Structure formats: C-alpha cells, structure tokens
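The next block holds one structure in the form of structure tokens; read it before the comments.
We show some of the complex, not the whole, and keep each chain where it was.
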Amino acid sequence: MTEDVLDGDVLTADETALAKLSRRVERLLDAHDPATTDRLDFLRARFDAGLAWVHFPEGLGGRDLPRDFQPFVDDLLEAAGAPDNDPRRNGIGLGMAAPTILAFGTEEQKRRFLKPLWTGEEVWCQLFSEPGAGSDLAAVATRAVRDGDTWVVNGQKVWTSSAHTARFAILLARTDPDVPKHAGLSYFLCDMTDPGVDVRPLRQLTGEAEFNEVFLSEVRIPDSYRLGDEGAGWQVANATLMNERVAIGGQAAPRESGMVGVVAETWRNRPELRTPELHDRLMTLWVEAEVARLTGQRLSQKVIHGQPGPEGSAMKLSFARLAQQLSGLEIELLGEDGLRYSSWTMVRPDIVEFTGRDAGYRYLRAKGNSIEGGTSEILRNIVAERVLGLPSEPRTDKHLAWKDLPR
Amino acid sequence: MTPPSTSTGVNLLYSEVEDSLRQNLRDLLTVRCTPARVIAMYDGEGDLQPSLWRELSVDLGLAGLLVPEERGGAGASAREAAVVMEELGRFVAPVSFLTSAVVATTALRGTNHEILDGLGAGQRTAALTVPLHLSAFGFRAAVRMDGEGRLHGAVTSVAGALDADVLVVPVRSGAGVELHLVDVDGVGVTVETVTSLDMTRQLADIVFTGADSTLVVGADAGDAAVREALEVGAALLASEQLGVAQWCLDRLVSYLVDRKQFGRPVGGLQAIKHRLADLYVLVESARAAARYAAATAADGDPDREVAASLAQAFCSEVAVKAAEECVQLHGGIGMTWEYPAHLYLKRAKADQIAFGTAGAHRQRLGELVALNPATQIGLRHD
C-alpha cells in the first residue's frame, strides 16, 4: 500500500485521498457559499470541481476515485447546507444514461451531455421497450433509416417514465433489418423536443399514469448522436440494463429500509391486528428482507471498484419478490382497512415512491417490480446462463435476418 | 342396500341443470358485462350495475334462486348459487347477487317474511349490514336500540349497501341479536361511499342516528341467522374465487400460446409451462373445495362448517395466486389500465379479506378438527 504524509502523519492512500477530497470540498464551499449562491451555479461549480461523481474522470465531474468515496463528499456538502441535484427527478439519466455515455460516448458527447445531466438541467428518459418487444428487447421494430448525416426514426415505444419531463432520451432502434436481430440495432441519443416526438400518458393498474407511450414519426437524429458503433446497439443497451438492475436491487441501505420498514411500522403501531400466523409470516419476510439487504451490501462491496455484472440480476429478483410479498401481507394485516383505496383518479406523478400512498397502492405498484427493467423470468435466464453457465434455449431467431422472422 | 355413490362420498360434479344455468348466464355476461364497462366503474362511470342486476335478477330470475318456492322463489340450493358465483367471478360482475340474493336472503330465509317476495322477484335488493371482512365465527353486532326503539351505531365497510334499498341490520339486545329491516333512504340513516380496492364490489360506511326499523328476526334467532348467512357467504365466495382463478388461467393460456418472444410462443417455454401446470392443479383443487362447500351447504351436511372454512382457507389464496400470475406472465400489458387483468387482481385481493382471511379460517379449522394451537406463546425455545 502506498503511503503519504499529511500534517506530519503517515497516511494510507485512502486517507490521503479523503483528506484531499475534504480540502477540495472546503475550497468549493469557500468560493461558492451555499447560502448566497444560486442553486444551479453551485451545482455547476461542484461539477467543475470534480465533486459530482468522484468515480467519473477528471474534467467530467469526477476525480477517478473509487465509487465509495462519494458518500463522504455528499455528507460534507449536506452538512454545509449545499443543494443537491435532486437525483430522484432524473433517475434514468443518472443511473442509466450517464454510465452508458461514459462507457460508449465520444469525447464530444461526454462534454455535451454529462454536465447538464448531472445538474438536472436536462432530464433523460429511455426509449427501449415496444409493444412487440418486451422481454425480447432485441426484437425492437422502431426503424432508423440513414439520410446523409442524420437518421430518420419511426416507431412506437412504451413504458417510458419521465418522457413528459425529459429533454433527451436513450433510444434503441433498428438500423439494419437484413441481418439477425441482435446485429441490426443501433443506440441513439434522442432530443425529445423534436416535433416528431409525441408523448402520451399510459395509465396503469394503480390508476396513475406513471409511464408514457412515445410515438416517433419522422424524428431526425444527427449521426453525431449515435452512441457506439452502427449495429452495436444491443451491446450498448445491455450495459445500460446492467446498470439499471444494480440501481434497482443493489443499493446499500439501513435495516428496515423500503417495504419491510413500512410493514414493520404498521405491525408496531397496530397491536390489535396481530395474529400468531401473521407474526410468523412477517418475521419470515423480515428475515428475507434483511438477508437481501446484506446480500446487496456484499455485492456492492464486491463491485465497488468494478463494473456491475449479472449478479445484480439476482438482487433484483429478491427485491421484487419481497416487495410483492410484503405489500400483499400488509393488506391481510390491515384487514378491513386493506379493502380501501386512496383514490383512482388519473394523475401523472413526477416522482414514484414504491412505498408511498397507501397499502393498496403499494400492493398494486409492486406488481411492476418484477416486470420493469427486465422481468423476473428474463433475470432467471440471465442468472442461469451467465452466472451458472447452463445451456441457452434452442433458438431459431438468432441467425435469421430480422425481416424474415415469424411474428 | 348401499347406493354406489357412498363409496366416493358427496357428489362434487356439476349437474346438467347447473351446466345449462352457467351457459345462459355466460351468454348474457359476455355481451353485457364487457371489461371496458367494468373498468369504467373505477372512474365512477357506473351505469353498468343497475341495468345488469335487473337483467340477472328479473330476466334470469337469479335473485330468487335461494328464496323458498312458497315465497315465489326458485327454491334452488347452494349448488346452483355456487355456479352463478363462479360465472360472476369469471366476469368480475359488479352485481348484488352475493350480498342480496345469497347473504341477506339466507339471513331472512327462515322468517317467511314478505320481504322475501320482493327479494325473490328482484324488486327489492337487500344488504346484511356487517363489515365485509367479518367471518361467521367473528361476528358481533355493532348497532343498538334506544329506549324509543330507534337504531344507533356505525357499521363500516358494508358491501352491497350502495345498491340496496333495504338494510338487514343486526341489533344488539339484552337477550341476543335481533335482525331489523331499515329503509336505506329513511331518516337517521347515512350511507357514505368508500373508495374501495375492488370498485366492482364497492363498500359503504353506514351510520344510524335514530333510524326507524322493522323487527324481522327475534333475539332468540338473530345471531344464528347472521352466522349462517356469513357461513353460506364464505362457502359460496369460494366459487367466485374459483371463477376468478379460472378466468386468469384461461386467459393466460390463450395469451401465451399466441404471444411470441425469442422466436417462440412464450407458452411453449418450459418454465412458463410448469407454472401454468401448477396453476392448473391449484384451480382444479379449488374446484373440488368450492364444490364441497356448496354441496354440504346445500344439504345441511354436518361437515358444512369445516367445508366453508376449508374452501375459504384454500380458494382465497388460489384466486390471489392466479391473479398475480396473470399480471406477471402478461408482462407489461398486464399492468395497464386498459387490460382487464387488474380487475381480477383487485377482486381476488379483496375477496381474500372478505368473510375472514385464510389465516383466520385455518385457525378456525384447528378448533373444528381438534388440532389445537400451542397453549402458550414462546413455550418452546429450542
């Protein structure tokens, strides 16, 4: 381990890095007093100081440090009353678009997109799923046809959250129907203000329209907005999805975070509802939720300096199952109160809280956890094939040209 | 001489009469009770219920199924009513059959009161004024009478009250529980709608503040009448749950045979096939349990209390499981408002609470079949 000296003490490399980070935070705060600085100005200055996401490269909001140094910075800034970038408003941008742009983007793309993405000036959404291409994402039919230096895009996308607030989208489209389906896709960055983009709310079983359908008609995308090589869209999209699954399943969080905490609080506050049967079912799920939390913690310790692998899929499986079982149990626990619902009125929420609103909402919304971002069935395939090395299904659709596949 | 049927016990099959009743009802519901019209009820666009109930109750005569023939009813049994419940479950039909024609009618059946004429003819619709989650073995009356014979008290989460014109109210008296009839529109009666998880069986909170009433069952018989009504309700709810589960299975099979991913029908993938096979086993098992509950209720069999709790303990879980699988294996489309899968999920989940949870019925069964619980909590700490 390399050693360094600060204020006369011999320090480990980690300690040195933390000390340097600490000073850099102090300098940022000195130059931009949060109490008097405009929020957006402060965020831009923080980005420029390399304190936005320290594991990103220098010049792109980071300092090439391990990812787990970030909470240290966040804590210092929060303590000083600095504004944050309201990450929940731009989850897809931060969790999926940004790491993909970083991994596959050109220098120009990184410079153009990462800063306003991080500050929240530009919200992102994801145009992947289609009515005919759900789990079989490589079957997307949205066409992008080259016209000189631009691509002309036509098609329909579904399950797009934040489409109505987003400035940009990551988009998967078919650029070559004459090759097998995985080989004919390309990955684009799409300007949602293009007049050919039509966003319509998609109402779901909770009564809300948290997602959208997006219709693309003659949308023109410059070739400079293509991410990765032409025909390499499938590989780029997979990197995005791995990030999504880690984002959903693999976060370090304290005990009784999320759904288990909600149900445990109901249990503690409503002693009159308790029965021996419900107690054992609660404890069984409490155990599984706590073990899932530790498993996520172990996973993040493993990947802290690396890239997310297929193990994130395993975490997402547990997360979805537990959210569903816990929210189902809560309704049984509530009994009469579980028969009631807050409101069926159609709304378009900006931020989705899986554990928000009432028990009925939690129960219904949790059903989506095993569908969105890869169904549990697809994730089991991924674990079986990529982690355990089991043979893949016999398939007829891997070698035929996409245009010749049966529909 | 022993008839051959005793070697295999209670008849659990459908009769030809039941098959034909089912077909008539299904034909009507297919045309009249479409998913789009049912979904509209969640937005308060509820013109479906009154017209549909009129057709079922009057035209098909279902309101009078359990009304004795001497009061103008069909004098049929719980077996036929169970088949009706199955079909209503299959269409998540928003009608008062369970609440009025089964539960309220059963509570009043012993009275020979003239209200039965109206109920049987479909001219009147009644609701037993108890919370929907209450089981037969958990029943307690919440309404009391003042010195001038007027009713006071609140009953929350009552099913069927919004579509009823008369309430059948259990009233505490010193000598037991009486049953009173109360006009829904009468003075001193407030009926407040509840936004419900299952809007196809919407609940209401009811408050009595000095309401007038008519005594129909005296304190010697009211408690038993309510408990019998709730027990028959639980027994027949199992058939509704069977209908819900059957729809989910049928719809999944037909959807997944058509739906292609990775160049193959999704229904041909072995993991999906095995889950559907397991679901089939559950649905067929639920059918046996529901038929047994209906048959023993119809025959006044001494095993009918066990049968009702058995059916609730089993079928309520199967309906929820089937509806959850139905949403999941449809993928995204199963989550949408336009696709009817969510109607079945909401009905199944609400039915799981109705007339007692599966856990409560298991506990009750333990008492009935001499499998007693631990006498002390935390006794065994190994």
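The letters A and B name the chains in turn, as written, and every chain counts its residues from 1.
Heads up, the rule we're going with is that a residue touches a chain if its C-beta (ideal position, glycine included) is under 8 Å from a C-beta of that chain, and two chains touch if they have at least 3 such contacts.
Being a predicted model, the structure only gives us computed values, none of them experimental.
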Taking the shown chains as one copy of each kind, please give their copy numbers in the entire complex. A x2, B x2
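Heads up, the rule we're going with is that only the chains that are shown with their structure count from here on.
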Chain A and chain B, separation of their C-alpha mean positions in angstrom: 42
Which of the residues in chain B come into contact with chain A in the complex? 42-43, 131-133, 156-157, 194-199, 203, 260-264, 269, 271-272, 320, 324, 327-328, 331-338, 341-342, 345-346, 349-350, 352-354, 357, 359-360, 362-363, 373, 377
Can you name the residues of chain A that touch chain B in the complex? 129, 131, 134-136, 139, 158-159, 202-205, 207, 275-278, 324, 328, 331-332, 335-336, 338-344, 346, 360, 363-364, 367-368, 370-372, 375-377, 380, 393, 395-397, 400, 405-407
